[in-house]
Structures are given as C-alpha cells and as structure tokens.
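Missing here: one protein chain of the complex. Every other protein chain is in place.
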C-alpha cells in the first residue's frame, strides 16, 4: 500500500504551553485505510490531525500528505483539496443558507466550472443520502444530517483523505449511527482514506486500525483486536473498551479460559455460547 | 419565544415576479423609484400606483401586506404631510391663530403621501418576492464593476450570506441562554431600566463568547475548504437573464415614457 500520510518525528507545542502537545510522533497511513485515533481530551489527537491539512505546521519533524510537504505554502490549496476535514460542531462549519450551496462551497473556491459543480454536488449529496434535502436550510436539519452535509461538502472535492475530528461527539445515538455508516461507506465504496478521531470505542472497533494517543505520544498502534486486548492500559489513560471486550476480560480475570481478541457482538456471543455449552448450562441449540 | 420571529419578509412562490432575475428586480425597483420622483402630477403617480398594484396581483402577495410594511413609516408620512400643509405658500383655506393651511399645501401633501406609499409598496415587492440569498448574489454581481476600484464587494456579500446563515442559530442560542439563566433565578421582567439593562449581562456575555467561538471555528472550516477570497472563484449557480426579464424591463420603460408624457400633457402640481 502506498502511504498517503507520512509523518516523521512531529513536535508541536501551543504558544505559552511548556508541555509538548506532540512529542516526536511518527505515523504512516496507507492509501484506502480506515484508521481511528483514540485518546482522552488533551491527549494530542486533534493536534496531530490538524497537521495533516496544514492548519498547524510541525515545529520539528516533517509531514507529507499525498506527497505534498504540509509546510509548502505554494501547494496549500492543493493539499487542502486532497485532504478534507470535518469538525465536531455541525453548526460551525456550514457556510451557506441552502444545503446544496454549502456542498458547492469548496468546489467554487477551487474554481471548478459551474456545470461540473452541479454534477459533483448532486453526486456527493446522493452518496451521503441527503439529496432530497438539497434545498433545505441548514437549521432545519438534525445534527446527524448537518454532519452528513458537511461530509458531502468534503467528498464533492474528491479528496484522497478525509480527517474527521470527533464528528459524532455532539450527536445523539441515531445521528452517530448515520455518520459512522456514511464514513464507512465512503471508505469501502470509494476507497477514500479515512482518519476518524473519536472517543467512542464502538466507532474505533469498526475501523481497520486504531492509534491510541496519550500525552502527545502514540501509545498503541495496531488493529482494533490487538489494541482492545490492552484493557487495563486503556483504562489507565482514561479510555474505555467495547463492552464485548470488557466482559470477556472480566471473566478471564476470574480464571475462565476465553480468547483475548474479542471486540464485536458476534464474537462475544460465539465465545460465551461455547463457554456456556461446554459447562453444560442449558440451551445451545447450535 | 424568540423562535417565532420570522426573518426577512420573503414569501416563497413561483409567480412571474418571483421568477424574474434578482438583478433585474433590483434594476426595475430603482427605475420605478425614478419614475415616482419624475412624476410631478397626480396622473403620473396614479399610473405608477396601478403599476405597483399589478405587480402585487401577479405575484400573489396580498395587498394587505402593503399596509403592514407601511406601519413603521407612518410617523414620517404624517410629519411630512403636516409640514407641507402648513408651510407651503398659496391660497389660504383654513386659519387657526398663526397657523394657516393652503390649498397648494394640501395638494402637495397628498402628492407626497401617494409617492411615499408607492415607494414603499414597490420596494417591498422586491423583498417579498426575492429570497435574501438571491438578493445578496444579485447585489454582488451588480456591484462587480466596483471591484476594479478595490471595493470589497465579494467580502461584503460573503458577510451578508454568513449573517443570514447564522441568524437562526443565534436566535436559538439566545433562547437557550435566557432559559438557562432564568433557571438560575435571573429576573428579567421586573425593575427599572437600569436593572433590566443589568439583567441582560448574563445573556449578552455568553452570547458574545459563543459568537466569537463560532466565528473562529467557521473561519477555520472555510480555510480548510480552500476559501481564499474572490480570486479564481466560480459559482455553481450562474444568474442568467431570460426573455421575461427584458419584457419586464420594457414594461417599466413604457411606464417611464408615459410618466414623462403626462408631465407635458397635464399641469405640474408644483
């Protein structure tokens, strides 16, 4: 897999802060990957993400995104049209008073011809399932819908990388599910590389790779199964694990023999079924 | 609740007036105002009034809306009418002490009031039939030549768009903050002016703080979407004049010609 993000030894601290927000962070992300970045507030996960579209520039180290050095000012627009970003608060990233005009905003900025904007806007709205709302005003939409409009505004620019900075933190369960589904679909069907910053474990479990940050450093970087097997470490840094993982972990601690790589409902049900069946506790019409 | 206040006075519709190009509607409105001021007799003004009424009929906006939009300017109308009646020299028809009312004064007052009514009715028709966003776009494009004089036309239009976008959000936010402070026992309904003004502080400060935060975040989001001002920017929706726009322009030209003609045929009222 070619790398889309290649960051080496990034160092960053905010003005007036003595501590490093990023402490020599290196990260490589392959094209088409689906990566979750976990960490409590202040762990440096948002700071890291902001380096990938040059909102922040590294004070040490170097960061390449799709072959562009993020510090290269001459290629800033090119970089940002290839690496789109969706933010936490759906209200504060929608610019226009009509949904379709907002989706067109980025394309207008990079000078795409009107006829092509029209086509790409309609496609992007269809991809996120918001086409029928194209003439609505943003304030008539739910939080999840607004986030999907924001995502449409990014994918209309046909980026290679989408960075989502806690896109579901302010949403209700229904909105969260809508947004997660959309993000996964974009990755699967269109091969867009996704970097999903979150503190919801179920969202991380749905990704292919999980990066855990703490104190400006990368603590763990592995597939979700492996990351979530470090239950006590995750709890130490203020994170959860999926409940499926946690219950198995608890039972293992009580001396029951179970596999240690369980993160989904199905796996958990299977493991518990065979456990219960083997101890002869009823049921099990397998 | 604050939410119940409607923003702008746009009445969505599909009438011929609604479908005119917003730029043309602005031009027409300006020409109409010119006609009103050129007309110096009742015949010309009456014709203009008929013209505005026809516009309302075609657009489907109820005529009663004119009365509504007139409300705020009634004091001004009354004031000008009274001034005209009292201070225009001419044949005296009524006298009370040092106050005298002249025939010429009354005629001029009526002329003036008719003109103001037509003026308001005509310009309101523009805002009734054009969405604020279309108006913003139209103003930006009409003023485009001024860009060469380094006027920030695009920036002004962008500011107007963002303001329109955030008005509902901020209204909702104000509502929320007010409720939250009332829940802490804030008393906004009693006391004198000073006390009431002071009671606004717990609402205004959070509102300002949050508006600045929103502005910051929005600016960042816009930058991330490659916004860099007007340079090299295209628009999805191109405004294009249609035949009906020129028909409307023609009709207004006819009005202007007729008004000028009336000025020659009928005696001036001045």
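Labels for the chains are A and B, by order of writing; each one numbers its residues from 1.
In the analysis below, contacts are C-beta pairs under 8 Å (C-beta built on N, C-alpha and C of every residue); 3 or more make two chains touch, one makes a residue touch a chain.
Please note the rule applied: contacts and distances are computed from a predicted model.
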{"item": "Omitted chain, identified by the protein name its UniProt record gives, among \"Energy-coupling factor transporter ATP-binding protein EcfA2\", \"Alpha-D-ribose 1-methylphosphonate 5-phosphate C-P-lyase PhnJ\", \"Acyltransferase\" or \"DNA helicase-2 / ATP-dependent DNA helicase PcrA\"", "value": "\"Energy-coupling factor transporter ATP-binding protein EcfA2\""}
{"item": "Per the touch definition above, residue among B:123, B:169, B:210 or B:234 touching the missing chain", "value": "B:210"}
{"item": "Identified contact with the non-displayed chain, of B:142, B:186 or B:249", "value": "B:186"}
{"item": "Residue touching the undisplayed chain, where the options are A:76, A:137, A:233 or A:247", "value": "A:247"}
{"item": "For chain A, the residues touching the chain missing from this view", "value": "40-42, 88, 142-143, 169-170, 172-175, 199, 201-202, 238-240, 242-244, 246-247, 250-251, 254-256, 265, 268-269, 272-273, 275-276, 279, 281-286"}
{"item": "Chain not shown, touching residues in chain B", "value": "4, 173, 176-177, 179-187, 201-202, 205-206, 209-210"}
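Here, only the chains that are shown with their structure count from here on.
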{"item": "In the complex with chain B, residue positions of chain A that touch it", "value": "53, 55, 77, 80-81, 84-85, 87, 89, 91-98, 100-101, 104-114, 117-118, 121, 137-139, 153-154, 157"}
{"item": "Residue ranges of chain B touching chain A (in the complex, touch as defined)", "value": "132-133, 161-162, 164-165, 168-169, 172, 213-214, 217-218, 220-228, 232-238"}
